[in-house]
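Just one protein chain is left out here, and the rest sit where they should.
And then chain A:
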């Protein structure tokens, strides 16, 4: 083992053993009343156990022996075989002392020590177990049948419940990017595994099919499988008597379905209302696609008759939309009525299908209509006049149009559609030779198919031009004509080649940009069986959605690549800082100054040198300025890479709002604004839960039932809005409703009832301060637990989540008028502008937005007001505490300040409140890339994250809100202390 590693191990051993010793000391000397006894015993056991393991690893076997005995005793206490009385605790404390000694000597000598034999003997006695004996090995048990294990079932239900929300994201494929898809798939994969492990095999199959559907991005299949998931989890919920999230999923699905149906039928109704407009192919295609989607949804909600009718109707739309057909408007009107009926019935609880009789009759009429119309249509289509473009694409002159009757047009189309047939143009002069004329007419009647003919005047004579179709090659036809007209003066033939773009002088590039599926050739519809076969596949381009402009400009880059990129820029920022430090290094200057002192200022060489040095320094500073400016720009550009419109977040809410409002019998208009504001992609995901919670709160508690609203003189329909406003590098997301507002008095009373504050104290608080209790852990004013809120997850969780994003949340509310929560967030969660200060040796970063300013005060400025030290700032009293005191750091220096010199005070703000923090040293402002902090550190109050400084020192980033709270606590403590 390398000596470096060995040193590391000893160091870690020392730290860890020390921690255990301190903990054991505390736990052993605590009286049993100090907390849950079982927890204390378990912690004691674990600590001795860990010490034993650590000692063993470090070859400290004497220490291991002592720890092992202590562990054995605690093991017996843990199982209830003995109590942790004073008689037991005393020798354990002795064991602890011995362990400390052995650990110290071990670290000093790097060698095993000697455990006191009498202590070992006494511990053995207490442990009631000779050191050598072990409990007899029991035979290994059979594997647990997992699904019979209630705890496992409970865990599974929890997983299911938690996963459900993620699974439903698949309902909205449009807003599901690659990362989102992966997260949905991951969740489904885990649930599938859990189902397998618990032997819920059909459920596992459902989840597997769901994943396949997700991979294929097959919206219908996803919907179908999610429906099965809802059914399966409802069953598991009933089985276990726990909430497996089935209700949530079922609600969301029902809502999704209802939305598809409602939106679909509104649009379909509008389209059906105008028979003339439906003759437009794109409108008919849109309607057909719409009807198919609705039919798929009706299948899922088990309304088969409605679904079948819509499919027939869709088929009709695809095949025929003859606005001029006499039956057409009547049929459409009937279909419209049926659709309206269906919409009403499907929205009922439970949903109702259409009457069988009515559907059958209408379906029959539609089918017959299609049969008739398609037959007419095929004929009609063929006779439709050709366009100039169609003709020239065939190599024919547009003048020909005049000579194409409907019949000859149909012939021409038939010839074009027949791959065997080719078109030729024959020019004949039939007025000179009767032989040629009769031979030609005979040839025309037997060997080729004439489509049309027209006269042509050439050199004062009337020639006959004939358009013919023949399967034969040009040479064979020319030979036949030569047989009729051996002289070759009267009959000529040429092939009508489809237009050659080069010959026609058309730029080939135009052809390239044409959609390949839009040929100018007439397309003859294939005459499929004229029955209304359901599930005709929707057209390749559903007209519902405009084609996304996926030009060459869009790149998909995994998030981690950008994070790596940001990290590199971070590295550049550090280098730029180094350059600045180098440019400002005054050592060269001072060396020059002392040289000048020795040689005299007049020395010409020295003066030149000084100038050169000064010049060089200025260049460096210039370079530094330019570099940091361009690094700034680079970083801004990089930040842009990570942002998406906040719309992607907002769009996830309308559905939920509508459903919640419906469930609670409230009427809510949902509005969003500022969807174009762009925020960090990672924040979209992190904001979802807090926003969802607040939206639920707003509907549950904020918005009144319509009757109450009207009684209060407000419109029955409430408005709930989500708004985003960008301010420089921050974004404010506001959730506002015009509901009943927060009853400050109710909040105060509840806070008192929950013991968060004393009655008298509470009466002294301002309304703002009272409302802050909304964010207290476990606080909820809801008197009833509704389905969606009041589950114990409160605004404290919301605030924590937002704080983790570097944001803050504020409330505006007026009783009777409504409530607005404003969430203030950085555009990027990764970068934080901070003020760097130093307390003792530790560099701390205070998020810049919490800092109003930094002021200097002299000792005389400090005054004691009602127990607290304060200074006067802008004619207002500012309470000041030492930052070290607030954070519980060991503080040096005098307090309150005395003696000469300035004292630096950071004015910390939170909302409209201010408090001063006295610091030892102000370093600078700096943008820090927040790094994930060690979980242990993250739990320390006041710590928001960590970052690194140029010199590699770790800087602790303080959490602004928490810092404010800690400072306020320190201030109160000071006030309570005797003066």
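Definition applied: contacts are C-beta pairs under 8 Å (C-beta built on N, C-alpha and C of every residue); 3 or more make two chains touch, one makes a residue touch a chain; residues count from 1.
Everything below uses one rule, namely that contacts and distances are computed from a predicted model.
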{"item": "Among \"Carbohydrate ABC transporter membrane protein 1, CUT1 family\", \"FtsW/RodA/SpoVE family cell cycle protein\", \"Monovalent cation/H(+) antiporter subunit G\" or \"Response regulator\", UniProt-listed name of the chain not shown", "value": "\"Response regulator\""}
{"item": "Per the touch definition above, residue among A:93, A:121 or A:193 touching the missing chain", "value": "A:193"}
{"item": "Full-complex contact with the absent chain, from A:46, A:122 or A:658", "value": "A:46"}
{"item": "Residue in contact with the excluded chain [from A:12, A:368, A:387 or A:626]", "value": "A:12"}
{"item": "Positions on chain A contacted by the hidden chain, ascending", "value": "1, 5-6, 8-9, 12-13, 15-16, 43, 45-46, 49-50, 52-54, 56-59, 134-138, 140-144, 146, 151-152, 155-156, 159, 186, 190, 193-194, 197-198, 935-936"}
